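Yeah, one chain of the complex is gone here, protein chain that is, but the others are all in their spots.
== chain A ==
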């Protein structure tokens, strides 16, 4: 299987360690048949402009990505939000373009790819920390990586299922498990006051639940929450992408 890695622009620049962890985890769980490539022609998914009310400005980016990411058996992206952009919001830009429907069907969020395509179940490993798991809103409600607290459906959580069997790992249980952290892309800047209040509340909720490491499949939420943590004087709570937890927990000694 030829897998193309789609690395969000802010992970490329500020969190390359997350991309590296994703590479190593995919290699480890994908077996010898998984061939990983990073197409260098890829660009930002275009979400900032679309969410700011200027989707015309996102169109060229969608076209660039279609060109760069075509031809793989699967495209894997360590971000629910960017994955949702490709899967759920590229239609107005790419409808009718050759290869668009294929890209839409074959683009997976990192955890989703592990659970649904590679079928890794709940891998064994060791991560002796109490983690606060934050499922980003787009992963949760646009990609349905989890059931969500609003709906009355059988409960499931693809992200959590990947971590449940790790030795020593326990979950902190916040009071509002799937409330938005307040990042929201351009929202974080346009509505700075509400965004920061949401971030502080989220951090407080995780703290009261005994969180030692804050973990999410969406690094953008974590960028915001880490910013709030560090500004508030907390320099020690670890802030990690799910890929990093899996990488560290399943590394051969």
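As a convention for this text, contacts are C-beta pairs under 8 Å (C-beta built on N, C-alpha and C of every residue); 3 or more make two chains touch, one makes a residue touch a chain; residues count from 1.
Quick note on the criterion: contacts and distances are computed from a predicted model.
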From the list "Lactate utilization protein B", "Sulphur transport domain-containing protein", "Flagellar basal-body rod protein FlgC" or "Ubiquinone biosynthesis protein UbiU", give the UniProt name belonging to the chain omitted from this structure. "Lactate utilization protein B"
Touching the absent chain in the whole complex: find that residue among A:131, A:145, A:162 or A:188. A:188
Check each of A:94, A:114, A:228 or A:245 against the chain that is not shown and name the one that touches it. A:228
Which listed residue, A:125, A:174, A:199 or A:217, touches the chain dropped from view? A:199
Counting contacts across the full complex, list the positions on chain A that touch the omitted chain. 7, 9, 11-17, 19-20, 23-24, 27, 32, 35-38, 40-44, 46, 48-55, 57-58, 60-61, 64, 89, 137-138, 140-142, 148-153, 176, 178-180, 182-201, 223-224, 226-228, 230-231
